[in-house]
Each structure stands twice: as C-alpha cells, then as structure tokens.
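Shown here: the complex without one of its protein chains, the others still in place.
Here is chain A:
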Amino acid sequence: MAYVQNTVERLDRPSTYFDKSKRNREDREREHAPPKEDPLKDATTLYVGNLSFYTTEEQIHELFSKCGEIKRLVMGLDRFAKTPCGFCFVEYYTHEDALDCMKYIGGTKLDERIVRTDLDPGFKEGRQYGRGKSGGQVRDEYREDFDAGRGGYGRSLQANEMGKEYD
C-alpha cells in the first residue's frame, strides 16, 4: 500500500492539477504501459501561486525559508514585460522540506494574500513565463473580479473595455 489511509486528509499531497495535465496524453499513448514511477516522489520543488505582482524575492525567501534552506527561487515573469506575474518556483534541498511547505505554508498568507503551493517535478527553463495570451498567467486573462495585487481586472476584459468607444 503506497498511501496509508489516514483518518484525516493529508495536506502534503499533490493537487489534481499535475495528474490531470498528464493523464490524457499518457492514456492515449500507451494504455498497457507498466505503472510509471511517481515523478513527484522525491520532488523538492514547489509551484507557488496567487502571489501579488509586487511581492519580492526577499519576502518569499523570508516566509519559505521557515521550512528549510532554499536552494533556488525562480520568479514567474510576464512573457513580454519580464515583470513578476504572480507565481514562482521554490526549490528546497530535500523532499521533506517541500512536503513540510505544503503542510505548513500552503494556504497561509504572504503579503496578505493566501498563497497556493503545489508539488512540482522541477523547474525547467521557460517555465518561468506566464502562458496567458498577453504574457501573464492564464487566470489573469479572463478574471472578472478586481484584484489590485494582480493588475486589476482580467486583461482581456480590460482590453475590451478600452476599445469600447470604437464599437
């Protein structure tokens, strides 16, 4: 039994995000392939989301180093503007530190925003950029609420508003 069944849920499990993004493709490619080794088994990296665009590396370091020494910190950047766009990767030296971070820091506040953490198979060049149409994260593209820490309304909403008078 890989996972023992605890009497309350564990907070140090990866979210469904990772599973989902991979599953479809893999299913199609090889249906009867032997069960692959869990790529997050020894993960030392975390994806950290819902940051304010204004949160600095130092602030992130201050909070996240409470779970262990940080090996590397990569800020997520807007693909075009090369400015922070509200996420980052935090890499620890050990898997245990990364799990502890899931347990003790995920869901708590940094810069007065609740941050989201997720285990990550590891940073690769290129992943530091937002994948939204306008360069930021996808979630900031179509957001309908106003979020001062993340550039106000969603960008495509803003774009529409701006062009309105010419309609």
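Note that in this section contacts are C-beta pairs under 8 Å (C-beta built on N, C-alpha and C of every residue); 3 or more make two chains touch, one makes a residue touch a chain; residues count from 1.
As a convention for this text, contacts and distances are computed from a predicted model.
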Undepicted complex member, UniProt protein name, chosen from "GDP-L-galactose phosphorylase", "Geranylgeranyl transferase type-2 subunit alpha", "MIF4G domain-containing protein" or "Probable cytosolic iron-sulfur protein assembly protein Ciao1": "MIF4G domain-containing protein"
Contacting the left-out chain in the complete assembly, out of A:L11, A:V138 or A:A159: A:L11
Interface with the unshown chain - residue positions in chain A: 4-12, 15, 56-59, 61-63, 66-69, 71-75, 77, 82, 91-94, 96-97, 100, 103-105, 107-112, 114, 116, 125, 128
